[in-house]
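Below is the structure I would like to discuss, written out as structure tokens.
Every protein chain but one is kept in place in this view of the complex.
In this document, chain identifiers A and B correspond to the written order of the chains, with residue numbering beginning at 1 in each.
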Amino acid sequence: MSDFGRLVRAEWTKFRTVRGWVLGTVAAALVTVLLGLFVASNSHSVCSKGTVDVECPTSPVGPDGQPVRDKFYFVHQPLAGDGAITVRVTSMTGLITYPPPDHDEIVPGLVEWAKAGVIVKDGTAEGSRYVALMVTAKHGVRMQHDFVHDTAGKPGAVSADAPRWLRLTRVGDTLTGEESADGASWTSVGTAQLAGTVEIGLFVTSPSDLTVHGGVGGGGFQARLAKATATFDSVGLTGTAPGGDWLRDDIGVEPNPDGTLHHPGSVEEAGGVMTVSGNGDIAPLTGESGPAIQLALIGLVIGLIVVIVVAALFITTELRRGVIGVTLLASPRRGRVLAAKAVVLGAVTFVAGTAAAALVIPLAWAALRSNGFRQPGVPLPTIARVALEAGLLVAGAALLALGLGALLRRGLAAVGIAVAVVVLPYLAAVVGGLPTAASEWLLRLTPAAAFAIQQVTPEYAHVLASYTPGSGYYPLPAWGGLAVMAGYAALALGLASARLRRSDA
Amino acid sequence: MNRVLHAEWTKVRTEPTARWLLPTIVVATVLVSLLAIAAASCEGGGCGLDPVALSLAGVQLGQAVVVMLAVLAIGGEQGTGLLRTTFTAAPRRMVVLAAKAVLTGGLTLAAGTVAVLGCVAAGRAILPGNGNGNGNAAPSLADGPTLRAVVGSVLYLVLIGLLALGVAAAIRDSAAAMGAVLALLYAVPLVAAAINDPELQRTLRRFAPMTAGLAVQATTDLDDLPIGPWAGLAVLAAWSGASLLLGALLLHHRDP
Partner (left out) sequence: MASSIEVSDLRKRYGRTVALDGMSFTVRPGHVTGFVGPNGAGKSTTMRVVLGLAAPDGGTALVGGVPYRTLRRPLTHVGALLDAGALQPSRSARNHLLWLAHSQGLATRRVDEVLEQAGLGEVRRRRAGGFSLGMRQQLGIAAALLGDPPILMLDEPFNGLDPEGIVWMRGLLGTLAAQDRAVLVSSHLMSELQHIAAHVVIVGRGKVLADTTMSELLAASPGEGAGSLEDAYFALTRDAVEFRGEAAR
């Protein structure tokens, strides 16, 4: 065995022969699992329509397997092969119910991502593939397909004085979106692929009006119903069966308990002009499986505190009791001694963290399911990834505490500082001691950035939502957060190593 | 008691760590409050923020430093065997613990008052300019609820210190005691924030030391609080009392 191998073996023997440290590590994993299970089994999802309790609906799933919202009013005809739809949008208006500041009236207005335009969709099932070309209230013309793809066209809103022409053409499997201001000169917006028999037509939808407030107390958001109505004329359709009737479908609408439709859309046709109204959205669902990961891993925060204590004690008791002198007699190369401790501690805590996360996420999901949660589950590769990253998070915190303990030589200070920079910023973001903007900055600059491993759904620029840490969205990507944690740990260990090498023992 | 108190005071003022922990309490509290205030901007009035509670947000970091001070008051001696010497000089252990409690409480009172007043000053200076002027006046000590929040926050810090002292007397190792107190304080708010059961949430928040104690900081939306301001401090005081009792019992019966 090499010199370093012997050192690692000795440090491992040191660790495993102190019952308190072994039990502490096990307790950290246990507390992670138990707290996560406690929270999950006490979280109930209760859905009701009016006064009747119903089972919570399962969200439809898009082509990539992610949960989506697919609700809009669709006026359409079937299309088998090549074809095109051309339309002129001359107005777009809407209603917003009970917006701030007073929340007491229904006002005319549009939310920024209200959508009206043409769409080619693979059937009328929710979650089916589509390609859409649309005007939006505040983001100009957009071409979107399959929920997560979004391309910008020209900016500007639509009005009677400034109408917008939209054309979606299919040749073979390729769809091309074009827009025009006058119907004569066309600019291409984008292309996409969609094969097979499809439904081609007009659509209108509008997401809810959202206010996000990041206040003390965790912040939150309010969503209120908003509708959009658009007027289309000069509708030209090629490639469909001649003389076909327009089919009308309120995609994604839900029935009320009494049989009527809940917030239905509508269409009126008069002399070639169609006025279509709709509400809902064609977009990926945000923040639906994210919080469940965060919920399951809630115990990790307390487990981290325990791990930090064990890591700090691992080095500070040796320093305090003078055992470091014995260690240095056995292994005079001081940098290597610290490195061997880091290897052992890092490995042990990595295993404990990964095991705890791998155990608690599926168990918590099972508990949530039996409590009425109906979001689609997180796929196994994602669970594996999050569990491994959780192990890295725990190991990183342990190594930071080790470095602080070796540097400051006092367990109290090491624990205090490590908990303050690893745990408290995350707590402030989730429990809500600070406004969202402040906690997001902390989640960039402190080792708590590593909690970003819990983000499983990306942010979408074309979907307005409450993208806060409390909902499972973090300012840094997972690897970025782990890198920040690693950087702090490396700094602490580096300084500690320098101090150890310089000083007399 | 006076002699013991004098001895304890001498110990504290000659211990360099204790000396710089006190300004750290102030700095940590005010710094985080500044961060909170600076980051809170409201577009168009009524952003749902309580300006006083926001200004006092730094207490949530300051309390960690207070815990450190309290743990040091007794944990530092248990580690080195100095406690044995202390008890040889003053065999009535309860008196020793009481003296430590008085000292810890007093020092926290002093540092906490400076810290909290610093937060209020920061709030007065920065909040009006942040768009909070619409109807949200700068925090003023002349205002009843604000004064309650300020006084309550100082008392909160003192009670947290006493809670930590009890735990540190019970758990002999200072690092482990620090971890235990922090876990105890932060576990329930964490769990309560994640649980999706409003009744259970409310119950947890009513009886947990940190959430009940911090209720005193609120000056708006008092109906949304899980517990009334002074009642919340009483809950925290009960926790601190129980912790000191446990610590006292263990101190009395164990060999130091």
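Following the convention adopted for this analysis, contacts are C-beta pairs under 8 Å (C-beta built on N, C-alpha and C of every residue); 3 or more make two chains touch, one makes a residue touch a chain.
Bear in mind that the values here come from a model prediction, so they are computed numbers and not experimental data.
All shown chains touched by the missing chain in the whole complex, by label: A.
Touching the missing chain, out of A:Lys14, A:Arg224, A:His263 or A:Arg499, is residue A:Lys14.
Here one chain is not drawn; of A:Gln77, A:Ser91, A:Ser331 or A:Asn371, the residue touching it is A:Ser331.
Seen across the whole complex, the unshown chain contacts chain A at 1, 3, 6-7, 9-14, 17-20, 317-318, 321-323, 325-333, 504-505.
We take it that only the chains that are shown with their structure count from here on.
Rounded to a whole number, the gap between the C-alpha centres of chain A and chain B is 34 angstrom. Contact residues of chain A toward chain B in the complex are 35, 38-39, 42-45, 100-101, 213, 215-216, 218, 294-295, 298, 301-302, 305-306, 308-309, 312-313, 316, 320, 410-416, 419-420, 423-424, 427-428, 430-438, 441-442, 470.
Note for the complex: chain B touches chain A at residues 17, 32, 35-36, 38-41, 44-50, 53-54, 57, 60-61, 64-65, 67-68, 71-72, 75-76, 79, 173-176, 178-179, 182-183, 186-187, 189-191, 193-197, 200.
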